[in-house]
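Take a look at the following structure, please.
Every protein chain but one is kept in place in this view of the complex.
Let's look at subunit A:
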Amino acid sequence: MSGTWIDVVLDLVICLSLLIGTFFILSGSIGILRFPDVYARLHAATKSSTLGVAGIMIGAFFYLYAEYDIVSGKLLLAIVFALLTAPVSGHMIARAAYRSGVPLWEKSVKDDYYAEVQHKRQKQKQ
């Protein structure tokens, strides 16, 4: 702690990013609890939790920089990793849910994947 104003600004940035990350994680969890459908829940799960974990990792990165003068590449790598793997796992779960026959919400208006799946099944039978 050298005791200049840059430390104060850095502390405020840490507090702000931690609060933003916690808000996004909490709102994503409320979305998973309240949405009516698997396919709607995946929206809440992947996007907002990725943003929340990115905010908290940025807070931890700046805290390590302010406290130890360490530039920790692992925390930035964790952000990149969450950003890469969350859409992939969300897409795989959605495809598994559709192919194992989980129904859509009854107020859904459009189902473009249905014709594709029927076409593929007919091609497999021949």
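Everything below uses one rule, namely that a contact is a pair of C-beta atoms (placed from the backbone, for glycine too) under 8 Å apart; a residue touches a chain by one contact, two chains touch by 3 or more; residues count from 1.
The definition used in the following text is that contacts and distances are computed from a predicted model.
Not every chain of the complex appears here, and the one that does not is recorded in UniProt as "Na(+)/H(+) antiporter subunit F1", selected from "Na(+)/H(+) antiporter subunit F1", "Molybdenum transport system permease", "2-hydroxy-acid oxidase" or "Hydrogenase maturation factor".
Within subunit A, the residues in touch with the undisplayed chain are 1, 3, 7-8, 11-12, 14-15, 18-19, 21-23, 25-26, 28-30, 32-33, 38, 41-42, 45, 49-50, 52-53, 56-57, 59-60, 63-64, 67-68, 70, 72, 74-75, 77-78, 81-82, 85-86, 88-90, 92-97, 99-100, 102.
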